[in-house]
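Worksheet: the structure to be examined is printed underneath.
The other protein chains are all here in position, but one chain of the complex has been omitted.
Chain naming follows the written order as A and B, and within any one chain the residues start at number 1.
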Amino acid sequence: MDRGRLARSVSEFGRMYLGNRMGQAGLALLFIFIGMAALAPYLTPYDPMYTMQLANFRAKPQWLDPALPPNLYLITDPGLPSVAALGEWSLELTGGSSASWTGSEGYPGIPLVEEGSGPGAIEVTGEPSAEGTAVVERIYQYAYKPPRRFSVHLAYKAQVTGEATWSIQVLLRQSDGNLLELWSSGPRRGSQGWTVPRPQIDTNDAILRLRLFNDILGDASRMFPRGGEYGLVVRVSTVSEGGTVKVYLDDVSARIWGESFGLLGTDNYGRDIFTQLMHGSRISIIIGIFSAVIAVVLGVLVGLTSGYLGGWVDELAMRINDILLTIPGLPFLIVLTAVLGPTIWSVIILIGFLGWMGIARLIRSQVLTLKTKAFVEASRASGGGTWHIIRVHLVPNVMTMAYTQLALTVPGAIVTEAALSFLGLGDPFLQTWGKMLHDVQYYGAVAEWWWAVPPGLCIALLSMSFVFIGYALDDIFNPKLRGR
Amino acid sequence: MGLLSYVAKRAAFAVVTILIIMTMNFVIFRMMPGNPVAMIADMVRLRPEQVARLYELFGLDKPLWDQYVQYMVQSLRGFYGYSYYSQRPIAEDIMVRLPNTLLLVGTATVLSIVIGMVIGILAAARRGSLVDVTAISFGFLGNSVPVFWLGLILLLVFGVDLKWFPIRGTTSVPAPTDPLALVLDIMWHMTLPTFALVIILFGGYALIMRAAMIDVLTEDYIQLARAKGLDERTVLYKHALRNAMLPMVTVIALAFGFLLSGALLTETVFSWYGLGRYIWDAILKQDYPALQGIFFIISVMVVAANLIADLVYGFLDPRIRQE
Partner (left out) sequence: MTALLEVRGLKMHYGTVKGDVKAVDDVSFSLEAGESLGIAGESGCGKTSVALALMKLQPGNAKFLGGSITLDGMNVLALDDEKIRREVRWKRISMVPQAAMNALNPVFTVKDQIIEAILTHEDVSEKEAEKRTLELLKRVGIDPSRAGNYPHEFSGGMKQRAMIAMALACNPEIVIADEPTTALDVIVQAQVLKVIKTLQRDLGLSMILISHDLSVVAETCERTVIMYAGSIVENTSTVEMFRHPLHPYSVGLIGAFPKLTGERKRLESITGNPPNLLDPPPGCRFHPRCPHARDVCTRIVPPLLETHENHMVACHMVNRHPEYR
């Protein structure tokens, strides 16, 4: 075929395809998903798998209920990089204590665990031979429904010369004036390097809940039961028996974990569901297309050879075909992936290798028809070899069917992969749409429809786009079937 | 005579298929990284003589060929080994659950085939009508919508929100003792999973039935039946349907495997006490022998369904009996 004719037939095909309503719908849908896959990293800054704790686990979408608290950080500038950062704290000194900002100390962080903010800290000094307390308080207006999780972070350091004891308390002053002691260092003697409380001050800590509420099932909603003025209080007490004591506080932060986050909320690890949805399109498209390509290539190869050669080759191929068609696909896949190890590539290959049978049959029957056509017989009579006939006469004629089958095989592959992932046999390092539904099922989150509905809808729509494209191609390539 | 040899041929094919499936099962089992004894030994740190004893117990000390023969004999006797998790013979575990799965699958099959066929016939007879559009739409949906997701949605709407149906289980706990109440209770629990399966499946059947009917309706013998002065109902339901049924029979048998797969997924969603839920648990607990036992049982059922379909086909189509 020369270039001009090729171009003409391509443009002819394009015209026919675009005139097909089902084809338009399928292509439009597919473009949306391809756009989603290509733009996923730009649409969302998070990683679908590894960015955890973005908000409280199983936060609801932000638009669902504006009264739900988003992520709230009570302290604006916990790093205290300058003296101005002290402005958000109110300071109350009693006895022989003084407090000031210092630039010479700062929490350096813990290697590999957390980073510190560097220089800048609150310095509380206890006068020699005196008792005193320094209370820093951050007032916060809370205006949402009760949250479930609240955590406080702080780092402290003590420098003691001579005889002196010190203690640090973290308290929450509730809107009714009640003071809750969240953490206390207890009276201590001697110096201490930069330390953070262990376990962390967090309502996820069952011991903390038990101590505060006498109820292991309680949560932060008892800390912030209603809107109003709350205060995070850090009280440093010093008792000097002649020595001096200096206590440094840095990286004091408090977080009310968001009960609402992003477009679709978060999952059980506080990962962003919208991110998972966007990235899921990549995996589904790749798996769908790659396994369909494998299935179609195998199907065409088997169909061509068994149809053209006939005889015992054909008989053998068709018997194998029959047996594979009989074996129930999903259970077989389950056994194979369970044993071979669920990586994305083994899933692709297995789905492809178990999907060629129907295609081989179609191609074979078409080859059988073509074989009796005059142009094939003529070619054979004039000495055309097997390979020549297959390449020149058969392949081009079965290609249209192969394309159609390709489009029609993709949905099955996508749904099958989703089923495997749903059963927990997907690649454990990938968060696919099927895996998302697995999580919904595993964590019993059916009622959270913003989590349960979108992945399945995406699977269905993406599959549907290929079904539409396949039927449109069928319509164009087999005009005699039009109206069926 | 013709029918007899046809039946013999199909039965032989079924037997060969089952043998091949068993062999594959054996091979896959051997392909697994490590072997069960090594896994157990790894977990509980056994003494060498204990390990040797276990090897003997599992028959792993014998040559591969002996193991194969032993495996085949045991499988045919209905012994598939012990579940790692429940420590009971897998056959027992499966037999407890199988009736529930068959109940669900059977009901869904019958319903979706009946609905699919009726809609397919009506769609073929009245092309472009509402019925036709319905058949095509549900055919497409069945191809694209994951059945477990549809199950989740049904659960969400009718179980969690509207509370019309229970959200989990095969019966209430405790189950009613009165037999009639028990039947009603099971039916109540079955409604949503059956509904999910039927919605996914009937469209596909309708499309196939429709295509077969449309094909048959262009045949010369249909025109002749009309020329004979037969009324349209006789033409459609006697002359056309009987022929259009032929492809349907094969498709139904093949779809039985798919239906079982669908049922496995649906059972998981609705916590139906059947094989699906067992698979879910087996996967979570990496209970490979249990998975293989289930795969074998399901394969046997599907092969049996295919054999039955072949026989029905032979009964419906006089041409088969001759070959």
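Quick notes on this structure:
Criterion: a contact is a pair of C-beta atoms (placed from the backbone, for glycine too) under 8 Å apart; a residue touches a chain by one contact, two chains touch by 3 or more.
Please read all numbers here as calculations on a predicted model, not as lab measurements.
Within the full complex, the chain left out of the display is in contact with B. Considering the whole complex, the residue from B:230, B:251 or B:312 that touches the absent chain is B:230.
Panel shows subunit B; residues 219-221, 223-231, 239, 242-243, 316-319, 322 of it touch the chain omitted from the view.
Assume only the chains that are shown with their structure count from here on.
Between the Cα centres of subunit A and subunit B there is a gap of 33 Å.
Within the complex formed with subunit A, the subunit B residues making contact are 13, 16-17, 20-21, 25, 28-29, 31-33, 127, 140-141, 143-146, 148-150, 152-153, 155-156, 159-161, 167, 211, 214, 254, 257-258, 260-261, 264-265, 268-269, 279-280, 283-284, 286, 288, 291-292, 294-295, 298-299, 302-303, 306. Residues 322-323, 325-332, 334-336, 338-341, 411-412, 415, 418-419, 422-425, 434, 437, 440-441, 446-447, 449, 452-453, 455-456, 459-464, 467-468, 483-484 of subunit A are the ones that touch subunit B when the two sit in their complex.
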